[in-house]
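All protein chains but one are shown at their positions in the complex.
Chain lettering (A, B, C, D and E) follows the sequence in which the chains are written, and residue indices restart at 1 in each chain.
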C-alpha cells in the first residue's frame, strides 16, 4: 500500500523539472476536434488545463466550432454557398457563427473548465478590441465575413489571466468598422500566442501529428526542415495550414509549437510534462 | 458663434457636481426593451455609457433578451410549454437561451459600446462563477431551468472593470452542479449591484416610471412608501417585480435605485446628470 | 422639458472625444489679464479648471500679477527706476513681488479654485527647487532680480498633482545662491509645460489672438509660419514674446500651444472641448 | 588628530538611540521668535531640520509672523483697532496678514531650509482645505477675521512630506465660505500635530521654558501637574496659552510636547537628540 | 508506451485537489532522524520540498542535530555532565552546538535542497531576532544554556520566503541579553508554525506514528482524544513531547499537525498529497 503511494510520489517528482520550466509561462492551446466532442477526452482536457493553472502555468484556450456551426445552420435551414470549395460566410451565416461560437461552444468550454475545478472566463475576439481583422482575400474569391488577423490587443486576456482566471477565446474578430468576422481558430491561437509572447503554442488535432512519407510520426521538426517539406509537398492536406501556423508563430517569437494528437487522454499534460509528448514538435 | 460655444460650456459646467458625486462609483444598468431595439436609442445608450466610463464612473451593463429568444425558438421550431402562464425552460429552450443571450445579444451590446468609442467585455453569469443560482420554485410549478440568484462573485466583473473595460453581463447563472439556468435580468442586475456595493441601480423600461392612480409619473418614492403601495395594490402588473427588485437592492446596501424610461434619448445620462432624471427614484 | 434635458445631454456627448483625448494629460495654463480681474471671468475660469480636473485632465495654473505688484509698490511708496524702458527689480521691489505674487495673488487663485469646488495648492518657483533661474541679461542693461529659467524640477508639481490637487504656481525662481528672482509668467508656464511633457500650453491674454495684417484672427499657425511672421514683423508688440514662448514650448516637446482670448467666458473649456477654440493655435 | 575624529564619531554614536526612536516619526515644530530673526539661530534651525529629514524623521514647520505683520501694517499706514486689548483683524489687515505670512515669511523659511540643503515646500492653511476654521469668539468681542481651527485635512501635508519635501505651513485657515482667517500659530501647530498623529510637538519660544515660582526651569511636567499649576496660577502670562496648547495636543494623541528655548543654538536637534533638551517637556 | 504516460498523467491529476488546497499555504516541517542520515531518504526529502515550493506551497524547514553534536563533542573531548538524566549545555557545549547546528547541519541541508533544484537560505534562531528564548527550568535542575521559546519574530523567515527562497532554520535562540541557547527542534518548529499561521506542522520521526496499546498505527486523533491518552499514559516515551508539541501548535492556531514516519521515501509529499499519509494526524 505504502509502496503504491511512494511510486505515485515518484511520478510527481518526475514532473518537477517540467513544472520549473513552465512556471509563470503562457501556453496557448487551440482546442478542437475529438477532444471537444468525446466525453472522456473533454473531461481529461479540463483537468489538464486546471492542473496547469494550479501549478503556476498560464493556459489560454482558443477554440473552433465548425461542426456545431454547420449543424445549427442546418437546423435553421440557412442555405450555404461555396466559392472555390470554401463555404461563404454571408450575414445570416455570420449571425449563426456568433451564436454558436460565442453562445454555445464558448459557454460549454467555460462550464467544462469550471466543473473541472478551475475558474474560466469566456472572451470573443471583439471583447475589448482583442482581435482586429480585415476581410480575407482568398485567391480572388469573396468568402464574405471571413477575417484575417491584423492586430491583437492582449489587454483583455491579461486582465482576465492576471486576476487568476483561465481565458477561453472564441475566434471572432472585428474589422475597422466594428463588423464581426469569422477567424480560423488555429490562426487566432497563433496570433494570440505571438502577442502574449507565449512559451508554447499547442494545436490539438485528430491525427497523430506530422507523418513522413512512410506514414510514421515525425517527433520533431526544425523551422527549416518544415519549410523544406512544405515546399517539397511532403506535408499535405489539412496538415499544411497547421504547419504554416506553427511556422508563423515561431517566426513571431513563440518559443515552441506543437501539433498534438488530441485523441489521446491528457494530451495537453503529456505535452507539457514529458520530453516526447504525443505529436510533432516544431522548433526554431 | 462664440456665444453658442459659451452656452455649451455652461451646460458642461452644470454637470460638474454630478460628475464629482459619481466619480469612481459603480452604476449598474439593466439594459433592455426599446432602448435595445431602436437604432437611435441604441446609439444614444452606447455613448452615454462610454461618457460615464470616460469621466471616471464605472458602469456595469446587465441585459435581457426575451424577444430575441422567442424569435429564435420560433425559427428553430422548438415548441414551448406553459406552466401557470409562464414559459417552461426545458433543456432545448435553455440551449437557445445561451446561444441568444451569450452569442447574439451580449455580442451586439459589446459591439455597440465598442463602436461608441468604449472598450467593452462581455461576460455571462457562469464566467468565473459570477452568478450562482438554484432552481426557482414558482408557486409549486416546475419552470425548468429558471434560476434565482443565491450568490454573486464580483471578482470577474472587477477584473474586467479595474482593467478599464466596461463589463456587459448576460443573465445566465450556474447551479451547484454547474448547470446553466436562465435568470431574470432585473434580478441579476440587482444582485450584482448589491455584490459590488454599487452607488446606483438603474432599470431601463418601456414605461415612464411608477405611475400613481391618476396615471401621473411619481418622481420619487421612499422604501416604505413603495412597500405600502405594493401592499395596497396601487403598483400593478409588470411594475411590481421592478419595484420589488429595487427594494431588495436598497435593502442590500445599494445607494439609490431608479426605474427609468428607456424610450427617452440619453436616459442614462439624464439620470446621472440631472436631479429629476426621467423616471422614478426609489430611495431609503 | 425632457427635450431640453436631452439637448443638454447631447452637448455632453459632443464633448466625449475631447475628454477621451485629454484624459490623464497635463495642460499648463498661464492665467492673467482680465480673466484674473473680472468677477464673472474669474468664476468661469475656476469652474473650468475644476471640471477639467474632475474628468481626469491634469491642469496646472501659472499666474502673473504685474498690476497688483505695481499697485502695492505705490501704496508702499517704493520708487521705481527704469532701464531701457523696463522696470528694474531692486531688493525692495523684489520683496514686494514676493509678498504680492506669493501672498496675495497666489492665495486668491487658490481660494478661487477651492470655492469652485476643487482642491488647489499654491506653489512658488522656489518651493522644492521648482524653478532654477539665472539673472537675465537684457541688452546689457541690469534689470536687477529678474531671472530667466535655466532648469525646472517637476517633482514638487507632481507631488501635488498626483495626490489629486490642482497646482497654482507663482513665477518666482531661485538662482544658484538661493536668491529669489522675478520670472516672466509666460516663460515660466512654457518651461513648466516642457518639463512636465504637457499635452497643451495655454496662454490667456486680453486680445483675440494672433491677428493678420487685416486685423483678422488667425486661427492656426504652424511653427514655420509663425517664425516667418516674426521675422517679417507681421506679428508685433506684446504678441511677439507670447508667440516666441509658444515656439520654445513646441520645440521643447509640448504637443500644442494656444494663445487664448481670456476675455471670453469659459475660454479654457472651449479651448479643450471645441476644435476651433477662441484664439490662435500654434502647432508643429 | 585621529583622536579628535574618534571623539566626533562617539558623539554620532550617542545619537543612535534617539535616531532609532524617531525614525519615520512626524515632529511638528512651531517656529517663531528670536529663532526666526537672529541670523545664526536661523541658520542653525535650518540645518537642524534638514538633518532630521535626512536621517528619516519627518519634520513639519508651522510658523507665525506677528512682528513682520505689524511692521508692514505700519509701512502701509493701515490703522489698527483694539478690542479688549487685542488687535482686530479687519479686511485690510487680513490682506496684509496674507501677504506677509504667505508671501514673505513663508517664502523666507522655504528659502532658508533650501539653502540649508533641504527641499522645502510652503503651504498655507487654505491650500487643499488644510485648515478649516470658524470665527473665534473672544469673550464677546469681535476680533474680526481671527479663526479657531475646527478641522485639519492632513492630505496636503502628507502629499508634500511623502514625496520627500519638508512642509512649511503659514497659519491661515478658511471658513466654510472660503474666507481666509488668521490663526494663532501655536494652535495651528497643535491641531496639525494631532491630525498627523505626530510623535512630538515642539513650540519654540524666547524664554527658557516653564519656570517655577523661584524662577527655576521646570524640566518636565505631567498633564495633571500642568493643569494644576494653570488652575493655581503658577503658570502665568504668555506661557498660559502655550501650556494649554500642549495639553490640548497631548489630549488629542500627540506623544510628547515641548516648550523649547529657541534662543539656544540647535535647540531643535538638542530636543530630539538629548534626554533633557533645552526647555520643558509636557507628557501624559 | 503512450498508455504508461497517460497513467502517469492520471497520477498528476489525482494530486490536483491537494495542490489547490495547499496553494500559497505555509507548511512547517521538522526535519530530523533517519531522514537526515540515509542518503536515499535525504534526496527524496529534498525533492519533496522543492516540488512543494515549485507548485506554490511555502515550506519552512526546521532541523535538529543531536547526534552530530554528540559526535563533535566527543572529537573535541569536551566532557558532558548530566542533571536528572539530561545533558547539561555549558558554554563549551553551546559553542559546539552553534558550530554544528549553524555551521555543519544547516549548511548540509541548504546544500541538499539546492542540489535538489531549489534555492534555500539557512537561518538560525538569532538571525534578526527570530527566536527569543528564556532559560528553561527543568524540574529545578539547571540544564545550562537550554532555552524555551518565549517569542517568534516571523519577519526574517518572511523576508526569505517571500523572495522565493526556502528557509532552513537551526533551532538556536537568543535570550534578552542576546546569549545563544539551544532549543528543542520540535518546539521551535511548533512555535514558528504558530507565528506564521501555518496550515500544517509536520514532525518527521523514526517511528510509524502514534501506536495504540496493540501496537497498531493510529491514523488520526482529535485534540481531546490525544489529551486523554496522554493523561491515561497510553502515549509513552519519546512520543509524549511530540504529541504535546502538536497539541500546543493546534491550540496556537495551526490548522493540522502530523507525526510522520520519516523512514518512508517521499514521506513529506505523501503527507501533503494523500488523504491518509504515512503517520498520525492530530486535528482540532
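Please note the rule applied: a residue touches a chain if its C-beta (ideal position, glycine included) is under 8 Å from a C-beta of that chain, and two chains touch if they have at least 3 such contacts.
Since this is a predicted model, take the numbers as computed values, not measurements.
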Among the chains presented, those that the missing one touches: D, E
Residue touching the undisplayed chain, where the options are E:10, E:107, E:219 or E:263: E:107
Which residue of E:36, E:160 or E:235 touches the chain not shown here: E:160
Interface residues of chain E (partner: the chain not displayed): 72, 75-76, 95, 98-104, 106-107, 110-111, 114-115, 119-124, 126-129, 155-156, 158-160, 162-165, 172, 174, 178, 180
Touch residues of chain D, complete complex, unshown partner: 2, 5-6, 8-17, 19-20, 23, 44, 47-48, 50-51, 54-56, 117, 264-266, 269-270, 273-274, 278
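Heads up, the rule we're going with is that only the chains that are shown with their structure count from here on.
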Mean-CA-position distance for chain E and chain C (Å): 69
Gap in Å, rounded to a whole number, between the CA centres of chain D and chain C: 35
Where chain E touches two or more other chains at once, by residue number: none
Chain-level touch network, classified as line, ring, star, complete or other: line
Interchain contacts (touch definition) - all pairs: A-B, A-E, B-C, C-D
